[in-house]
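So the structure is just underneath, and the comments pick up after that.
A single protein chain has been omitted; all remaining protein chains appear in their positions.
The first chain written gets the first letter, and so on, giving A and B; residue counts start at 1 in each chain.
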Amino acid sequence: MPLVRISLIKGGPAGFGGSVGKVVHQAMVDTIGIPASDRFQIITEHEASHLVYDPHYLDIPRTDGIVFVQITLNEGRTADVKKALYKAIVEGLNKELGVRTEDVVISLVDVKRENWSFGNGLAQFAL
Amino acid sequence: MPLVRISLIKGGPAGFGGSVGKVVHQAMVDTIGIPASDRFQIITEHEASHLVYDPHYLDIPRTDGIVFVQITLNEGRTADVKKALYKAIVEGLNKELGVRTEDVVISLVDVKRENWSFGNGLAQFAL
Partner (left out) sequence: MPLVRISLIKGGPAGFGGSVGKVVHQAMVDTIGIPASDRFQIITEHEASHLVYDPHYLDIPRTDGIVFVQITLNEGRTADVKKALYKAIVEGLNKELGVRTEDVVISLVDVKRENWSFGNGLAQFAL
């Protein structure tokens, strides 16, 4: 049920965006209990001038290898589960794709179960 | 007051994105009680590799005709109203534009009334 928006600066290797998407998805499967088949992502690439990040905020040095990940997902997950998700995304991107751990910014947006329709106009997760 | 983000795979007929936007808007007018003039939408088209969907999740067969619709709107609508909205969007897209009913994925994000400014820096919906 999550919807994932991944934003990158243009100019990475061919297929890089899709690879980031795969790693983010695996981290979600591993930590927040979604099925492997529950993958819905929008990946966008931007001019460096249009993907703006601070290179030092919170004393974390960031580079143009920055990866923004914004995930809309069902509410109710604990802070600990969210922390496990962040860790898994960042470790996965680092190990699999060499993304610097400092270069991953993640934002979650919690929504209600009835806020989704995954086809046929039905609310598959409404109670 | 809703803000609607519609995401499609590139390569549809000319004007298809705008047509999808019109149908989604009419469904909102018909089911969630917004004025016809309350239309604000961002429509984006993506390479197939960058609009990622699972072709079988929840046993719903999806194709590259996939349409993602994410709507930010005021909180307080019931699950039944949301279900009516999903049904109207999907039926409208199917009847008007031939979109497969399986190919429509909808995500809602509820926000507070004071979370909007529609011009002049005022919060027109704050109580």
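Please note the rule applied: contacts are C-beta pairs under 8 Å (C-beta built on N, C-alpha and C of every residue); 3 or more make two chains touch, one makes a residue touch a chain.
Note that the structure is a prediction, hence the values are computed from the model and not measured.
> Among B:48, B:81 or B:126, which residue is in contact with the omitted chain in the full complex?
Answering carefully, the residue with contact to the hidden chain is B:126.
> So which of A:4, A:90 or A:123 would be touching the chain we can't see?
A:90
> Touching the missing chain, which residues of chain A?
7, 44, 46, 49-54, 56-58, 60, 62, 68, 70, 79, 82-83, 86-91, 101-110
> What does the interface between chain B and the hidden chain look like in terms of residue numbers?
Interface residues of chain B facing the absent chain: 3, 15, 17-18, 21, 35, 37-45, 72, 109, 111-112, 114-124, 126-127.
Quick note on the criterion: only the chains that are shown with their structure count from here on.
> Could you work out how far the Cα centre of chain A sits from that of chain B, in whole Å?
21
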